[in-house]
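All protein chains of the complex are present and in place, except for one that has been dropped.
As written, the chains take the letters A and B, and residue 1 is the first residue of each chain.
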Amino acid sequence: MTINDGLLVMTKTVLEVDNLSVEFPARRGLVKAVRNVSFQLYEGEALALIGESGSGKTTLGLSLVRLLPKTARIREGRILYRKDGEEQDVLLLSREGLRAFRWRECAMVFQGAQNAFNPVLRIEDQFIDTARAHGIRDKDKVRAEARELLRRVHLDPDRVLKSFPHELSGGMRQRVLIALGLLLKPQIVILDEPTTALDILTQRSVIEVLRSVRDEFKFSLIFISHDLSLAAELADRVATVYAGKIVEIGNVFDIFEKPRHPYTQGLTQTVPTVTGELRELISIPGSPPDLIEPPKGCAFNPRCPYASERCRQEQPPLEEVGDGQFAACWNWREITERKPL
Amino acid sequence: MSTPIIELAGVSRTFEQRRKIVKAVDNVSFSVNEGDVICLVGESGCGKTTTGKMVSGLLRPSSGEVRYRGKDIWKMNKEEFREYRLAVQLIHQDPYASLNPAHTIYRILSAPLIHHKLVQDENHARERVRELMRTVEISPPDDFFDKYPHQLSGGQRQRISVARALTVNPSVIVADEAVSMVDVSIRISLLAMLTKLMRDLGVTFIFITHDLAVAKYFAWEGRIAVMYLGRMVELSRTPELINNPQHPYTNALLSAIPEADPRLTRTKERIQLRSPDVPSLLNLPPGCTFHTRCPLYEEGLCDVHVPQLQELEPGVDVACHVAARRHGISLVGETSNR
Partner (left out) sequence: MKTLRLLMHNKVGFAGFLGVLFFLFLAFVAPLFIPLDTETRVDQIYQLPSAEHILGTDFQGRDIFSLIVHGGRDVMVVAFLTGLISTTIAVILGSLSALLGGWVDSLIMAVTDVWLAIPQLPLLAVVATMIKLDSVVLTAVVLAALAWPSLTRAIRSQVLSLRQREYVQAAQLLDLGNRHIISSELLPNMMSYIAINLVFAMTGAVYSQVLLVFLGLVTLSNNWGVIINLAWTRGAIFSSMAFMNILAPVLALALFQLSLVSFTRSLEEIFNPRLRTSV
């Protein structure tokens, strides 16, 4: 579903994650970074994965394009990619298939725009290299395409194409990466912390650029962030990730205005807004969970004011709590208004 | 009026970088009275951290004076400097780098107590450390005595850093992005704890942050100073600055901040800048350094004359020619074109 002026429109699913679990070995034991996650990405929508550090959101993003570190193990699950009526499981793709999938169908733009570039190549050559890696050898065509895309992200192609990555500012690099991600016209773009570490005004320009390229190219967008305000700004739907699980997913207005999971509710109450009078902020007690030995039952129960005996014993499933809104909480009915945690 | 506890008078600081002079802080003046709070806000490279380091005596100004209770700290005698040294403490941004990984929490907190003979004996030290940990809301304290910093979460470490600063009973705390690196769910409780310190212990706070929303929350009863490329462009009481910003840069920042509220953030009025690019500190524009991006820019005025910070209304100081003119004040006079 996407939201057009508050109207819900049913659309096609382009990506379906089904019961995905990812683990890492660590000194103390297995890090259960992603635990039985399922969700769908609809055509043309922007989905925000929101969570704090160590919630597993980045691992989840990386597993979608199978860019996990070597030590990681996908224990179970399927990632189904759909296009033109065909369906394939990303986890079963061959090396070649994966390579084609990664940029042509699904591009990932990483956190820390600096490291994503080869430092000794000019921006122009980064575009040409990327295209060549996917079988496009017509340099002039790539160059023309690159110029067009750079203009779309509000950069001056004449200047940028001839520059080395280190000659550009952080915000410019981030925009170049977005342009590079769009080079092969993928159906899905994944952004990992697209505005983190950028200054406010730069962040604003990246947000505006994302908004305008999305309007133009109509791709589906997944962005991973710890920043709630970015989700409020850009997302159609929001998924809250806690201890490797999606604990709530729904359209952006529902998530911010009537959250049904205590963690989502807590998050929306902790972030100060700059406009208007001082509103009361309430913090979430306790510390982030341990992913090696997550708490029994619902992982949020040690920090949750609504926790009952059942929460300490049984893991709640994602349950439909509203129109297209799902929450994994036994007591979601009690969570109706903004209430101090 | 009583003497301000901290006062900066025409403070500048330059650095040498690739054989060029970089003016990190340019002619900054402000004063803070005991028990007050001021937030220094700005984007990276605006000089807020350098200013914080000069207030806490870690850096010496290239020119101008940093005064503690009316005395220039760099002209103090040994005794006076010692008093200042302990009275002004700094809390660093990175809770992972600010605690010595080789020491236990107890040792980190007891070392200053013992060194400065603030406790009589071991038992007293333990009692005092417990008390400090309760002040920063770490409980139960005894469970943490023998832990090492890496065994604590980011939020807990930051609390220990605060407790360490409190060991010497400071009058002023300079907090440099003290809550930026901890998770959102922890951030508010940390801020609330600092607010409590300010109220209960009467500590004067100089709070440095890039986040205007955090500054607003922390310094609602105090002031916010906005810095841009080494200069202070606006210094006003917080509610005025947030609700009625006078400097176009403050206004641009406020309008650009995304809000954690989808309706609010999608309907917010955005100010278009003339250029998205921040000038390099190595090559600052003449006149007002914001003129290359400013929507109110006036040729022949803003690119020629450096505007000085000037009180336009009570509690509202602004360094902008256009804003000043609206108040019937001219800032053109003694300034220069460098």
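As a convention for this text, a residue touches a chain if its C-beta (ideal position, glycine included) is under 8 Å from a C-beta of that chain, and two chains touch if they have at least 3 such contacts.
Please read all numbers here as calculations on a predicted model, not as lab measurements.
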Fill in: Of B:R164, B:R187, B:K216 or B:H321, the one touching the omitted chain in the full complex
B:R164
Item to complete: For the chain that's not shown, point to the residue among B:L86, B:I271 or B:V332 touching it.
Response: B:L86
Worksheet entry | Candidates B:G35, B:P112, B:P239 or B:P286 - the one touching the absent chain | B:P112
Item to complete: Over the whole complex, note the residues of subunit B touching the chain we left out.
Response: 56-58, 82, 85-86, 88-90, 92, 94, 97-103, 111-112, 115-116, 147-148, 150-151, 161, 164-165, 167-168
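Throughout what follows, only the chains that are shown with their structure count from here on.
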Response to the item:
Expressed in whole Å, how far the mean CA point of subunit A lies from that of subunit B is 33
Discussion item. Can you tell me which positions in subunit B touch subunit A when the two form their complex?
Written reply: 43-44, 153, 155-156, 183-189, 191-192, 210, 212-214, 216-217, 220, 242, 252-254, 256-266, 268, 270, 273, 276-278
Worksheet item: Across the complex, what residues on subunit A touch subunit B?
Response: 52-53, 154, 169, 171, 199-205, 207, 226-230, 232-233, 252-253, 256-257, 266-268, 270-276, 278, 281-285, 287-288
